[in-house]
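To start, the structure itself, in C-alpha cells.
Only a single protein chain was left out; the remaining protein chains are all shown in position.
As written, the chains take the letters A, B and C, and residue 1 is the first residue of each chain.
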Amino acid sequence: MQIDGVEIEDTFAEAFDIYVSKFLITAATQKFAKIAADETVGFGSSVISCPAEAGIDDYVPPNKTPDGRPGYVVMICHPKKDELEHQLIERIGQCVLTSATTAVFDAMGKEADEQLKIGFKLKFFADGYDTEGKIGGRTIYKIPLMSGDFIIEGELGIKKGVAGGNFFVMAENQASALLGAEVAVDAIQGVSGTITPFPGGIVASGSKVGSNKYKFMHATTNEKFCPTLRGAEGIDCEIPEGIEGIYEIVIDGVGEQAIKDAMKAGISAAVKVPGVKRIYAGNYGGTLGAYQIWLTALF
Amino acid sequence: MQIDGVEIEDTFAEAFDIYVSKFLITAATQKFAKIAADETVGFGSSVISCPAEAGIDDYVPPNKTPDGRPGYVVMICHPKKDELEHQLIERIGQCVLTSATTAVFDAMGKEADEQLKIGFKLKFFADGYDTEGKIGGRTIYKIPLMSGDFIIEGELGIKKGVAGGNFFVMAENQASALLGAEVAVDAIQGVSGTITPFPGGIVASGSKVGSNKYKFMHATTNEKFCPTLRGAEGIDCEIPEGIEGIYEIVIDGVGEQAIKDAMKAGISAAVKVPGVKRIYAGNYGGTLGAYQIWLTALF
Amino acid sequence: MQIDGVEIEDTFAEAFDIYVSKFLITAATQKFAKIAADETVGFGSSVISCPAEAGIDDYVPPNKTPDGRPGYVVMICHPKKDELEHQLIERIGQCVLTSATTAVFDAMGKEADEQLKIGFKLKFFADGYDTEGKIGGRTIYKIPLMSGDFIIEGELGIKKGVAGGNFFVMAENQASALLGAEVAVDAIQGVSGTITPFPGGIVASGSKVGSNKYKFMHATTNEKFCPTLRGAEGIDCEIPEGIEGIYEIVIDGVGEQAIKDAMKAGISAAVKVPGVKRIYAGNYGGTLGAYQIWLTALF
Partner (left out) sequence: MQIDGVEIEDTFAEAFDIYVSKFLITAATQKFAKIAADETVGFGSSVISCPAEAGIDDYVPPNKTPDGRPGYVVMICHPKKDELEHQLIERIGQCVLTSATTAVFDAMGKEADEQLKIGFKLKFFADGYDTEGKIGGRTIYKIPLMSGDFIIEGELGIKKGVAGGNFFVMAENQASALLGAEVAVDAIQGVSGTITPFPGGIVASGSKVGSNKYKFMHATTNEKFCPTLRGAEGIDCEIPEGIEGIYEIVIDGVGEQAIKDAMKAGISAAVKVPGVKRIYAGNYGGTLGAYQIWLTALF
C-alpha cells in the first residue's frame, strides 16, 4: 500500500496493556503550568529503565479548567498498578506540589476504571493543617505551603490503557527521517488521550529484546536496522535499499482506538515530508503483546 | 544588613556533601540538545523522593564543544556515589541515547575527583557493534542506532560537591516573591557549576524535617512559614509582619564557592524586585550539614 | 462592583473601528509555523508608530488545517483598508514566503466583508512560473522557490472589526500587576478572533492623547497614572490609594462581541491574582471611539 508515494509496510505494531493515569496541572500562568508538567514527565521515556512512561497530552485554556487557570493534561503510565500509584505520589509530590502556583485535578473523568486516593495521601504533607473543600463539584484538599496553598483533587482516576503503539519513519537520509518524525509528533499532539513518551516524542534508538552477545542486557540495538552497520561483517541487514535514516515513534494511550488514531495521524503527516520512503512498525511476531495494530488497516 | 532596602537576615544556609556529575549533551541543533537535556534532568528536584537532583548548568555554543555542535551542560547529583553512577547510566541511556542526533562528553574536566566508566558501560547496548575512536583527544565510543551513531565519551568525571545551598525570597505578596525568585534563577543560571534543581528553579513548598503529627512522614510543610496559616490555632507563626509570599531557591554546585557565588548572584537580583522585603535562609541549627553559608558574609 | 474582592470600576473601554485580516500560516512543523508567525506579527504593537497592529490568534493542529500541517492563525489590523492590504502583501511576502516550508490560507471564512487578492498579487514573485491549483476546495497558487514551493490561497478575507478594547490591572505592587496582566493574556489567548498586539500582550506604558508640553507629540505618558510621579510637583495623581503598579491590556478583535468576550476572560483571570486590587479601563469620554464597553456590564 502507498500513500503519497510512500510505502506503508504490510505489518503491525505490537502493543501491550499498561495502567494509565491522566490528570490536569494548572498554574497561575501557562508558563508555570508548563514548567511543572515538564518536570513531572521527565526521566519518563520507557519503563525499560525509567520509573514510568510519561508525557504531556494536551494544553487546556483557562476557560476549560476547573479553577479557571491555564493547564496541561499529563499522562503517567506503568505496567504495574502499585508502581503507577507510587509514581503518582512521588512525581506529583516532588514535581507539582513543589512548583510555583500549581493545582492538580483529575482528567480521566468517566473513562476511569478506578480511583486512586492520591490527593488524600499527599495531604499528609500538610502535617494536619490541610482543609477540605469543593471546586466545581470536585472534592479537593488545600495544603498550606510557604508560597500559598497547593490544591489537589482527592482522587485521580486511572484505567487500563495501551503502551507501545509504534511506527518507523524510514527515509533516504537521517534529516528526512527526523523531519518526518517531528511532523508526526506534532500531529499526534492533537490526538487526545495519547502521549509520545520519548524525548521530543522521537526514538533514535529502536531496540531489540535481549542481546546476541551479553546475557545481562535486556534490550540492545536493533543491528539489522542500523544504517551505519549495513555491509558490516555478520550483519544481516534488513533495511530496504535507499533508506539511510530511521526514527521510531512510540505511543501510549488510554485505549486501542486512541493509539490507532494517533498512529494514523502521525503516519499521515510523516508521508508528506520529501525523502520519507517507507513506514514500518515494530513487533515480536505477535508473541508478546495483547494488541496487533496493522498499518494498512488504519487507512 | 540591608541591600537596596531589603533586609538580609543574619542567618545561614546549611548545606550538605553530595556527589556531582557534570557532562555535555550535544545535538545537531540547539533544539534537540535542549529536548534531550530537559528529559534527562526531569523528575529530579530533590532526593527526598526523586531518584536524583538534576538540572541544566549552561548552554555551550557550537564553537566551544568537542564536536562543533550546540550543547547543554547537565549536572546530576546524589548523596551516594553508586546511586549517582546508576542514575547516570539510566538517565543517559534512556534520555540521551534515545534522543535524536545526540552525543555525550565529559564536562567536569580537571575538577574531577574520579572517573566513572559510563560510556564504557553504555556501549554494551551496541551488542558488540560499538567502535572506539577519538574526538579532540577524548576516547569515545560509537554505538550504532537506527537513526545513525550515538557517541559517548568513555569516562565521565564526578566530584564531591555541595547540595542544599538556599535562600528564601520574602515579599509583601505572592506575586512579588515569585518574580523575585524568577529573577534570582535567571541570575544563578549565569553562575557556572551550579544548578537550581526544583521546577523552574523555584521551591514553592519549603519543608521541615519530619512531622509533628505523622511518624511515617520524613518531611512536611513548614507550617510556621505558611502565610495562609498565620493566626490559625496552634500555629506559632514566624513570618515577619508584612510578608505574604515566600519562595525558596535551592542550589546544588560543584563546590562551596560555586554555591556562594550563586547565592550572591541570586540574592543581588531578587532584592531589585519591588515588593521583596527580606532574604532569609534555611538551616537545622548547624546540626545536619557540613557547610554554613552566612547570608551577610556574601556581601 | 467587586469580583473576588477586586473592585471593577464603573467605567468603560472606548474602542474604535479597524479593518481586520485573519489568515492561517502552516508549515512542516509547529516550530517553523511559529517562527513565521512571530516574524509576521513583530513590530506590530500599535498603529501610533508601527505599520500595523498584529498578533497570533490561535494554534491549529494538523488535523484541522487545509493541508494537514500545523499552523497559526494570525491577525493583522489597520484603520485604513489600503494600508491593510499593503501590510498583508509586505508581511506575507517578506515574513512568510521567505520562511521555511510555509503556506498561507484564508482564516476569515464566511465572516469576511470582502476578499483581497493577496495571493494573486504575491504570485508575481514567481516571475511567470506560478501554477494554480486546489486544496480542499480553495484556489491556491504555487510559487516555486529555491527550497520548494510556497503555497498561498488566492484571496484572503477581511472585515470591519474593533480595535482598542482595553482594561487596566491595578495592583498593590508592580509584580502583582504584571502577574495579573500575564494571566489575563493567557486567558484571552483562548478567545478566538482576538489578539493582544502589544509585546507579550501587555502594555507597560498606557498613554494619553497629545501632550501638555510638546506640540509635536501625538501621545505621551499618562502622568496622572504613573506611580513614580505620585506626589511630584504639578501632578494631579489619579491612582487610587494602595496601588503601586498598573499594566494595561489592549485587544483587537473581529467584532464587538469578541472584544467583550476577551475582556471578560482577561478580567476574570486577573482578579484571581493576589495583590490585584482594581480593574479600570481607558476612554476619551466617549468622544473618539465608536464603542463603549462598560466593565460592569460584562459580568
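Following the convention adopted for this analysis, contacts are C-beta pairs under 8 Å (C-beta built on N, C-alpha and C of every residue); 3 or more make two chains touch, one makes a residue touch a chain.
All of these numbers come straight from a predicted model, not from anything done at the bench.
Trainee: From the list C:Val203, C:Ile251 or C:Ala265, which touches the chain that is not on show?
Mentor: Checking the options C:Val203, C:Ile251 or C:Ala265, the one contacting the hidden chain is C:Val203.
Trainee: Where the complex has a chain not shown, which of B:Gln189, B:Thr221 or B:Asn283 is the residue touching it?
Mentor: The missing chain is touched by B:Gln189.
Trainee: At which residues does chain B meet the chain that is not included here?
Mentor: Touching the missing chain: residues 28-31, 61-64, 68-70, 148, 179, 182-183, 186-187, 189-191, 265, 268-269, 272-274.
Trainee: Residue by residue, what part of chain A touches the chain that was omitted?
Mentor: Considering the whole complex, chain A reaches the absent chain at 31, 171-176, 178-180, 244-245, 273-275.
Trainee: Spell out the interface residues on chain C facing the chain that's missing from view.
Mentor: 28, 32, 35-36, 38-46, 48-51, 90-91, 93-102, 124-129, 142-150, 168, 174, 177-178, 181, 198-200, 202-207, 211-214, 216-217, 219-223, 225-229, 232, 235, 245-248
Methods note: only the chains that are shown with their structure count from here on.
Trainee: Find the chain most remote from chain A, comparing centres computed as mean CA coordinates.
Mentor: C
Trainee: At what distance in angstrom does the C-alpha mean of chain B lie from that of chain A?
Mentor: Roughly 26 Å, centre to centre.
Trainee: Just curious, how far off is chain C from chain A if you go by their C-alpha centres, in Å?
Mentor: 35
Trainee: Whole-Å distance, chain B centre to chain C centre, using C-alpha means?
Mentor: 38
Trainee: Can you pull out the residues of chain C that are in contact with at least two other chains?
Mentor: Within chain C, residues 31, 179, 273-274 contact more than one other chain.
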